[in-house]
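For this view, one protein chain was removed and the others were kept in their places.
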Amino acid sequence: MSTIFDRHVTVSDGCLLPKQDVPEQGLKKLIPSSLQRSSPPRIPQLSEPELARHYTRLSKLNYGIDDGLYPLGSCTMKYNPKVNEDLARLPGFALAHPKAEEGLVQGSLHLLYEVSHILSRMAGLDAVTLQPAAGAHGELTGMFLLRRYFEKRGEPQRKRILLPDSAHGTNPASANTAGFSVVQLPSNEKGMVDLAALKGELDSNLAGIMLTVPNTLGIFEEEILSVTELVHEAGGLCYFDGANLNAFLGRARPGDMGADVFHFNFHKTLSTPHGGGGPGAGPVAVSGKLSDLLPVPRIKKEGEKYRLDWDFPDSIGSMHPFYGNFGVLLKAYVYVLLLGDAGLRAVSENAVLNANYLQTRLKETFTLPYDRLCKHEFVLSGAEIGPGIKTLDIAKRLIDYGFHPPTIYFPLIVQEALMIEPTECEGRDTLDRFVEAMERIAAEAGETPEQLHTAPQRAPVHRLDETRAARQPVLTYPFDAER
Amino acid sequence: MNYPSEFRYTKEHEWVKLEGNRAKMGITDHAQAELGDIVFIELPTVGLEIKKGDNLATVESVKAAGEVYAPISGKVIEVNTELESSPEIINSSPHNDGWIAVLEITDPSAADDLLDVASYEQYLSAE
Partner (left out) sequence: MQYVTNTKKDREQMLAALGLNSIEGLFSDIPRPIKEKFQGLELSEKSELEVVSALKRLEAQNANWENMTSFLGGGIYDHYIPSIVSHLISRSEFYTAYTPYQPEISQGTLTAMFEFQTMICELTGMEIANASLYDGATALAEAVIMAERIVGMGRMAVARSLVPDFRRVLDTYCGAAGIDVVEVPYTGRGQLDLRAIPADISALAIQSPNAFGVIEDPTQLDLGDGLLIVVANPISLGILAPPGELGADVVVGEGQPLGLPASFGGPLLGFFATHRRWLRKVPGRISGRTVDRDGKEGYVMAFQTREQHIRRERATSNICTNSALCALAATIYIASLGAEGLGELARLNLEKAHYLADRICSLPGYKLAFQAPFFNEFTIHVPVDPHRIRDSLKQAGFLVTDPGELEALGMQEALRFAVTEKRTREQLDSLVEKLGGIK
């Protein structure tokens, strides 16, 4: 792929920048020479047409939701409404400086206040921070809250966090960053938390449990109320990872399941775009016992005025330099207003219907290790579908059929996992075409396995050599190398 | 692959070759095959005192990071620095040139707790 560094430098005549309109004193006088740049950065300047073509060409090498089905399990790649993008760019919002006086940004503060209120109701919990910039950042915030909670209670020894073996990798990473030790809980044969194993881990060093509901197999923990009750009785707290909220939107609330902390993933549940890896937003809702510990500043309403409230002496501090990813929060707000309660309920209805429909159809061809009612996603195994065929091969072959592959090799408790989440946005026709492609791939796996091993054939590049990328790292443009 | 009969093995797939109070060790052919193309190794520092079961090194492939545990307690007296620039030697020669470290051990009888080749091969086939 050619980069802009491969392009000829095509300098337009500098009309991008305004002319200097003040008397110049010169760099020499203003900056000591030892602190001046001695040689320019090696960055080409492209004319606007060249720039437009380069990035338009790059964009065509990508696959986005607008290109087709994106069934990444637990990533919930749903459609991103276009109106969100327009409204986030309204100049009154886009140009608001975070340090502008409160009186000048009442609209922004009002919006944030409303978002907090909505999220708190959606979670069935008492208070919300909007600061976390992504789901994993929300997890970290949650872990910092737990740490502070036990310090305040004089129980700093509570340092053990229980995690089901089906947990997402960010969970243990977040717990560890906050100084907790991670204890893995095995799943039972139904793919749920093993209550006996849980009981064996309850002691006075327990800080809590991190759960994903429904779990990463797409299964709702039927014993969820017993799980949270046991943890609470042992003096621990219950952290809920909100990655899978799409499964019960408009029908159930984590607070009613016993959650003390719950983080949202806006790009998963509330339709904000993922942007090829961010920006996201990962607000955190908490139960009353944790609300005074939330990050500052918080947004407060006094009469008809909105203001920033810094007066929470027990707060963990700040997770974000300002108030969170405002532009992302706004898009989610727009989405919730458009949908209302009925629309939110339609989300979970169609998401779960689509997932069960796909599960039922695909289990005729592929192994379904946990065969039961699923929620928004389910996990197949790609093992033994053909000689020497791995799940990776199936995934790559799907690209040739015009689909983005599902999440693969996760959760770790399923061998050769294919984790499929269609979301509410897909229609039955698309699902049927996907089933057809999967069935054809299964047939090819037996008949023409080479077609899978060499897939994708119809992508801008063929399978890339990741070993080479690790052994001979090239992480910046090799200006000095012979090309 | 042939598992040398003079080696001892662990269930974590390390091998040990005893030479008096020196214990040369590495990872088994099975371990390297499971990891795939090895792209990096983090070696211990010479002089490190280590207990059996402690983390001694980390080997990485593209999609996995595997911990290497000390098969026996001792002090690290040599490490295979060749692996730093050519970690793929572990793939091509896990039991010879791909050795990882030499430990100085005080109690050679501690190796008696480890698996002999027959037990290790049996363990592999059961796994």
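Chains here go by letter, A and B, matching the order in which they are written, and residues are numbered from 1 within each.
FYI, a contact is a pair of C-beta atoms (placed from the backbone, for glycine too) under 8 Å apart; a residue touches a chain by one contact, two chains touch by 3 or more.
Note that the structure is predicted; figures quoted are calculated from it, not measured.
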Quiz item: From the list B:A33, B:V46 or B:A65, which touches the chain that is not on show?
Solution: B:A65
Quiz item: Which is it among A:R153, A:R251, A:K289 or A:R440 that touches the chain not included here?
Solution: A:R251
Self-check item: Residue of A:L362, A:A395 or A:A417 in touch with the missing chain, whole complex considered
Solution: A:A395
Quiz prompt | Residues of subunit B (touch criterion as defined above) contacting the omitted chain | solution = 40, 42, 60-65
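Here, only the chains that are shown with their structure count from here on.
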Quiz item: Tell me, which parts of subunit B touch subunit A in their complex?
Solution: 37, 39-40, 60-63, 87-88
Practice problem: Using the touch rule from the top, collect the residues of subunit A that touch subunit B in their complex. | Solution: 409, 466-467, 469-471
